Structure formats: C-alpha cells, structure tokens
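All protein chains of the complex are present and in place, except for one that has been dropped.
Then we have subunit A:
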Amino acid sequence: MSVTTVPARTYALRQPNWLARVFDYKPFLIVVCLAPAVGLLAVFLTYPLGLGIWLAFTDTTIGRSGVYVGLENFQYLLSDPLWWGAVFYSIVYTAVATFGKFALGFWLALLLNNHFPFKSLIRAIVLLPWIVPTVLSALAFWWIYDPQFSIISYLLVDVLHWRTTNVDFLGSPWPARFSLIVANIWRGIPFVAISLLAGLQTISPSLYEAAMLDGATAWQRFRYITFPMMMPILAIVMTFSIIFTFTDFQLVYAITRGGPVNSTHLLATLAFQRGIAGGELGEGAAIAVSMIPFLVFATLFSYFGLARRKWQQGEAND
C-alpha cells in the first residue's frame, strides 16, 4: 500500500504548477464543473422557454420575424373551436389514461411483489413497452387498429362471432379517442408498475405482521398500510405521468395525426400543426404556452394533494 502512495505524493509535490493550483482553487473548480451542464440548459432550455413566451405575443412566421401583437394570438385561440377541442381532448386523454395507468400499474406492481418462478425475467419483460421507441410501438397499434385487417376485429368477428362487422377504431371521433387512450395506457403501465414496485419493497413486513395479528383483512391491510405508505412515491410518479401524458405528442402524431376531423388533436399536436407544419410560429407558440397553466395546476394538484394526505396520515399515526 505504502509503495503505491509514495510516488503519488511525490508526483503531487513535484507539480505545483499554476494550472494545478488554479484547478484546486474551489470557487474556480465549482464554476468549471457547473459550466457545461448549466450552459447547455441555459442555452437550449431556459432561453427557448423565455423565447417561446415572447413568440406567443408576436405574429412571427417561418422566415419572417414578427412584431409584438399583445394578446391577439390568445384572443384568437379563445374563439377557435379547434383549440377548445384540443383542450377538451387533452384533459380527457390525461384524466382517463392516468387513471387507467395507475389502476392497472398498481395492480401489476402488487402482483409482481409476490414470489413466483422466473420473477426477474417477468419483471424484465414487463418493462419492454416502455423501452421500445414509442412511435414504433404506436405504428404496431396503428396496424392493430387497421379498419380492414385489424386483428382485434378478426378475433371478435371470425373467431368469437361476437360481432358481424369490423370495428371502426380510427374512423370516427370517440372510438379513435379511446383507441389512443388504450395505446397510451399500454405504454404507461410498465413505468408505473416498476416504480410502484420499488415503493412496495420498501414497506417493512413487520407492519403487515402486526396488522395480521390484530386481525386485519387483506383489504384493510391494503387500505391502511400499503396505500398510505405508497403516498409519497405515488405523488411523484403521478406528477411525472400527468405532465408527460398531457404534453404527449408521439402517439397521436403516429396513429391519427389529429384526425378524424381534428377530433384527436392534443395541444402538442395542434401546436406542431400550426407552428411547424403551418409555419405560424407565433400561434404555435401561443398554443404551447397555453399548456403551461394546465401543467402547473396539475402538478400542484397531484403533488400537494397527495403529499398533504400523506402528511395527515403520518400525523394521525404518530
């Protein structure tokens, strides 16, 4: 051991040049270490965020820098039925998909928390939908939802004889909306399940033992131990899930592109259609900015709503 440290020390002593000394000066080192990360985030995240809010108040189009027009873009959006439609569907999409993801994901996490053969293999398989590029699995769903050759229609019509006609998944508004929600739930289950499984594994078994000695039923153990103990992690996972579901883009763009008759536009796809495809950068930015209040509200609601209940629960138990 001493043999290895001695040359290191002489090395350090022999080279007290100015460069080494500067890099050992703590304030300088802190600045150097933070510079790449903070620089990247400032240039490509903070600046565009501010620029986006500015663009929303201008009439910029692609190739022409616009002038300040005040609230005109937003006034236009408020009178635009397409924007209201996108707001409506974004809220429905987020609410139904989040509910589905958490109900099924929690169930899957509880199932995976048991002992059974090939447990780690099954856990690995379960994460697959989350690993694979969303657009590519969305294409698989598009093919599954095909009006003529849908495999689900084939099962219902030719195998089970439950229906006589093919299901029209993407041809009319409400079926298309729900088809997209199902695809989103499918993609979201693994993330929720694996995150919640991690939370379940931190709950001490002695709590369950104590409850069982007191004669608690399985439902009571879930309701009064598992659920309250999971609150903090549920709050975090749900906040993330709501933010990324509300601002989803890929699934809708890959499967319906907002159709039929613009019934499945989310705010993000509408912003893309107006801002990039249509070239109206100012209006697209206004649509994107109009997502921010919803996001802030949803985040505060899910985070503080759940976190406060956890705090109350903790207070009552102590």
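As a convention for this text, a residue touches a chain if its C-beta (ideal position, glycine included) is under 8 Å from a C-beta of that chain, and two chains touch if they have at least 3 such contacts; residues count from 1.
One rule holds for everything that comes next: contacts and distances are computed from a predicted model.
Participant: Refer to UniProt and select, among "Sugar ABC transporter permease", "sulfate adenylyltransferase", "Ferredoxin oxidoreductase" or "L-lactate dehydrogenase complex protein LldG", the name of the complex member that is left out.
Facilitator: Matching "Sugar ABC transporter permease", "sulfate adenylyltransferase", "Ferredoxin oxidoreductase" or "L-lactate dehydrogenase complex protein LldG" to the record, the invisible chain is "Sugar ABC transporter permease".
Participant: Which residue from A:18, A:68 or A:116 sits in contact with the chain not drawn here?
Facilitator: Missing-chain contact among the listed residues: A:116.
Participant: Give the residue, chosen from A:73, A:94 or A:137, that touches the chain omitted from the document.
Facilitator: Spelled out, the listed residue whose C-beta touches the missing chain is A:137.
Participant: Can you list, in ascending order, the subunit A residues touching the missing chain?
Facilitator: With respect to the unshown chain, the touching residues of subunit A are 5, 8-9, 12-13, 20, 23-24, 26-27, 29-30, 32-34, 36-38, 40-41, 43-49, 51-52, 55, 60, 104, 107-108, 111-116, 120, 122-129, 131-137, 139-141, 143-144, 146, 148-149, 151, 154, 158, 186, 189-191, 194-195, 197-205, 208-209, 212, 218, 221, 233, 236-237, 239-240, 243-244, 247-250, 253-254, 267-268, 271-272, 275-276, 281, 284-285, 288-289, 291-292, 295, 299.
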